[in-house]
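All protein chains but one are shown in place.
== subunit A ==
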Amino acid sequence: MKISKEKFGQAFDALVAEYQIIAPVSDANGIAFKGVKSFSEVKQDYLNSKLPPKAFFFPQHEKLMSYKKEGKDVTVKSELKVDNTVLFGIRPCDAKGMQLLDMVFKNDQYTDPYYFERRDKSVIIGVACNKIAPTCFCSSFGLSPAGSEGSDIFLIDLGDSYDVEVITEKGKAVAARFEELSELSADEQALVDKIKDAETSSKVDVSTTTSKLDKMFNNPYWDTLQEKCIGCNVCSFSCPTCHCFDISEEVRKNEGTRVRTWDACMAPLFTLHGSGHNPRDNKKARWRQRMMHKFNYFVHNNGSMSCVGCGRCIKGCPVNMDIRQVIDGANKAELVVE
């Protein structure tokens, strides 16, 4: 079924009354996901945002609680107010990325209430990629530029209209406002099929990577591959599946807030003990951790790789590290006796 962009825009604008709406807009830094009030503000022709939309569930800086000290006493307060939210224009890689983050923020023992309060109150409207960037490599992971996994409603842009697929119950509640849905013409169906069949031109073979890495912890491969890395962390901060964070305190006189902020396993202080001992005190160990975590440990724990091929780390890297080459290099590395 399809909906004209005019009708879709009307439904979108009507949603503003009940939902906070987040959508891609053009700003000084390129494309960013931001709050919008009208469909006319939305950038429709875009590859993807510079930063992943994970920040709407896992903000870069977030208050966990606040406290007030009076003499020897303390009062602790925690409030979490979350609006119902629609995220529009999420690309398939990022929608899948959120599903992978779900596996992190809920484990066999704990559920993160801040993350899931936001996640549960949000509806994801995914939009297929009609254009594919040279850094895109989602097809490597069995995903596709028109994959609907992780979206509640999935749209394919047909020019004047959208092809609409309603996937979840949450999606249904929003799609109920879509008016004058009609059948696709033969030409439109052909276009939909073409977009659905598309693959990223860049791909990396990950079929044997996990089992290869099982035997590579002490491999000399790690010795040199990271030499040019300057440890800036842009790869982690722009990654839709990276989730490491720090917890710290912001204090003013007798009042304070406990906050969590994005952190990265690539940061030297990340694992520094109070004693001064640091289990991952060199770049080699930290690069190995990043790769092992995404392509080995995460697979053993969750049955899936923790990379969706969005290519942001490749685009953002100031020294041209390319995760595709790193995977490829691991695939080809000679095994040594461990």
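Just so we're on the same page, contacts are C-beta pairs under 8 Å (C-beta built on N, C-alpha and C of every residue); 3 or more make two chains touch, one makes a residue touch a chain; residues count from 1.
By our rule, contacts and distances are computed from a predicted model.
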UniProt protein name of the chain not shown, from "Transport permease protein", "NAD(P)H-flavin reductase", "Carbohydrate ABC transporter membrane protein 1 (CUT1 family)" or "NADH-quinone oxidoreductase subunit NuoE": "NAD(P)H-flavin reductase"
Sole contact to the chain not displayed, among A:V76, A:A186, A:V319 or A:V337: A:V76
Contact footprint on subunit A, counting only the chain that is left out: 64-65, 67, 69, 72-74, 76, 78, 104-105, 107-110, 112-114, 217, 243-249, 251, 254, 256, 258, 260, 263, 265, 270-275, 277, 279-280, 285, 289, 292-293, 297, 300-301
